[in-house]
Each structure stands twice: as C-alpha cells, then as structure tokens.
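Note that this complex is displayed minus one protein chain, with the remaining chains in position.
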Amino acid sequence: MNTATTAALSVAPAITVERRLAGDLAIWIFILAELLAFGVFFAAYAFTRANHIELFDAEQVALHRDAGALNTVLLLTASYFVVRAVQAAERLASAASARWLLAAMVCGAGFVIVKLFEYSAAFEQGVSLSSSPFHMFYLSLTFFHFMHVILGMVILGAMWFGARAGRYRPGDMNGLETGAAYWHMVDLVWLILFPLVYVIH
Amino acid sequence: MSGIFSKAMARNIFYGGTVFFFLLFLALVYDTEQVLPTRDNREALTPEVIAGKKIWETRNCIGCHSLLGEGAYFAPELGNVYPRRGPEFIKAWMMSQPTGAPGRRQMPNFHLSDTELDNLVAFLKYTSGINTSNWPPNIEG
Partner (left out) sequence: MQYKSQAVAMPYFIAAIGLFVGQIIFGLIMGMQYVVGDFLFPEIPFNVARMVHTNLLIVWLLFGFMGAAYYMVPEESETELYSTKLAWILFWVFLAAGALTILGYLFVPYATLAEMTGNDLLATMGREFLEQPLPTKIGIVVVALAFLFNITMTVLKGRKTAISVVLLLGLWGLAIFFLFSFYNPHNLVRDKLYWWFVVHLWVEGVWELILAALLAFVLIKVTGVDREVIEKWLYVIITLALVTGIIGTGHHFFWIGTPEYWQWWGSIFSALEPVPFFAMTVFAFNMVNRRKREHPNKAAVLWALGTGVMAFLGAGVWGFLHTLAPVNYYTHGSQITAAHGHMAFYGAYVMVVITIISYAMPLLRGRAANSEKAQVLEMWSFWLMTIAMVFITLFLTAAGILQVWLQRVSDTPMSFMAAQDQVVLFYWMREWAGVVFFIGLLTYLASFFVKGETKAVAN
C-alpha cells in the first residue's frame, strides 16, 4: 500500500529513479499469491513423501528426467531471452525486443511440446491423479505449472504485439517489465519443482 | 522503494487469473468425471434407487438429516444408516413416527407405502456403497 501511496503522491519524479520496483505492484501481489500456493503444495509434497519414501523413490525413477532437464534448459533460455527483450526496449530497439520475445516464446513452445510427450508416455503407463500419492503430486504440480507456462506464453504474445507496436520505451516499461516478472516467476517455480519432483531422492 | 500500481494492470490480472483458475477447475472436474465410475456405486443405480432418491427429496429429508455429511445437523447422518441399522429397522422406524415423547425431537410420519419404503431403503443402501474415503470416522456417523 505504501508503494501505491508514494506512486500516487510523488511530486518529484527524481526520487523514483533509485530503487524502483520493476513491473506493476499488482503483478507482485499476484506473484506472491502464486508462490504461496506453490509453496504450500511443495510443503505438502515433502510431508507426504516423508511418509511414503520408498514409494516416492521407486516411482520417481520412472519419470523422464532427461525431458525434465531439457525443459529446465528451455525455460532458463526463455528467461534469458526475456531479459534481453527488456534490455532491448530500454535501448529503444523495439524490433530487437520483439525478436527476443519471439525467441522466448519458441522456447516456451518447446517446453510445452516436451511436456506433452512426457504426459502421453505417462498416461500410457496408467499414471493418473488417482493412481498413487506420488503420481498425484507429480501430475498436480507439473500440470499446475504447465498451465502457468501456457499463460506465460499468452502474456509473452501480448508483449510481442506491444513491442512490435513500439509501445515500450524508457520511462514506459510497465507492461513489459510486468510480463517479464511473471515469466521469471514461472521459471523460478520450475527450478524448485524439477529437482524436488524429478531428482531429489 | 517506489513503483507503478495501475488499475489497468490490476484489471488485466483479475481477468487473466480468473479465467486461468476457472479452466484449471474445469480440468479437475473433467478428471473427476473420469474417475467417478470407480467410486460412485453407479452400477447399483436401479429404478428402485432412483425412485427412492425422489422420495428422499420430496420429503425434504435433508432439512433435518445429513447425507454424506451435507444437510442439516438436527438428526442423524443417513449415508451409512443402512449398515448401521439394517433395512427392517429403518422401515419400522419410519412407520412408528412420531414418537410423541415429550420434549424430544420429533420426526413426521410420511405415510409411505410398502413399495415406497422399499425404494427409500434401496436408495440408502446404494448411498452406503459410495466410496467416501472412509468417512464417517465410525458407524455412528
């Protein structure tokens, strides 16, 4: 609320130069809520795993860890491209910014495709939300995140349009930075999810 | 620290977030529908059970009792009354109402025919066969 007050009441724009919150406060509230939901879900996973360690370990081995690793690379690359897109817009290079966003979307699409292959293989083996506690968490967490990637791509698409229209420039970066913050959140969640569900024994 | 907090962005996040979570909810409901045949005892849905459900509804039983824990809390849970009391007790109980015991909670007599009583019992038997993840904790409901 303080941030809002300062933004609304600030008379001297000079103050805002140092320590500015990148992106809209509204998205940060949303991001915090999302991280809270994921956080509680992760805690529930850890708690249940502690009670079924052998089952979790056995079923974890059956997951496609390579696909998960590939997806980690794809998401990290996408995040890097988004950073480059923001930097390009800061330099007034709208066209370059749009290209970086397109590259990020390609990486996101790669993630979605890899994930779909992973899911179809899992479904063939009878993995479902009801087949075991581990499968419940594996599918719930990855699918919840998967939907975030898709939403993230929709947002990247909107930003791509904005960048092509030259909407973002220094001093008017709110839309771009807000979307970027959301995408980084999606990436961050995966960086916790992947080791937790796919790797840690 | 300062920053921007715009109404337009708050609005976009509201619409985006709402659509997102509603789609997620629909996806889960879709999966639920796929799993239900293994849990909801639908193979026991005979014409008697269906007729019994209608008697349950048109006598407004839910106005005093709970069924799988939902309803009013004035009278006992009936989702598991079939294993708790058995068919004959249930019918005899229905016919002997109201008890008229002074100061005690009273249940109306619904003047059900023998067929209607059998249908109601069939419905309660079907209900007790639903997989409720071991709820209630014990037979008392």
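To keep things simple, chains are lettered A and B as they appear, and every chain counts its residues starting from 1.
Just so it is clear, a contact is a pair of C-beta atoms (placed from the backbone, for glycine too) under 8 Å apart; a residue touches a chain by one contact, two chains touch by 3 or more.
Just so you know, these numbers come straight off a predicted model, no measurement behind them.
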Contact residue for the chain not shown (choose from A:A26, A:L101 or A:I155): A:A26
Hidden partner interface residues of chain B, rising order: 5-7, 10-11, 13-14, 17-18, 21-22, 24-25, 28-29, 31-33, 35-36, 39-42, 45, 49-50, 53-54, 56-64, 66-77, 98, 100-108, 110, 126-127, 130-133, 135-141
Missing-partner contacts on chain A, residue numbers: 1, 4, 8, 26, 29-30, 33-34, 36-37, 40-41, 44, 129-130, 136-137, 140
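Just so we're on the same page, only the chains that are shown with their structure count from here on.
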Centre-to-centre distance between chain B and chain A (centres being mean Cα positions), rounded to whole Å: 40
Parts of chain A lying in touch with chain B, wherever the complex brings them together: 3-4, 6-7, 10, 15-16, 19-27, 30, 128-130, 143-144, 147, 151, 154-155, 174-175, 178
Touch list for chain B against partner chain A, complex: 1-6, 9-10, 13, 16-17, 20, 23-24, 27, 31, 35, 38
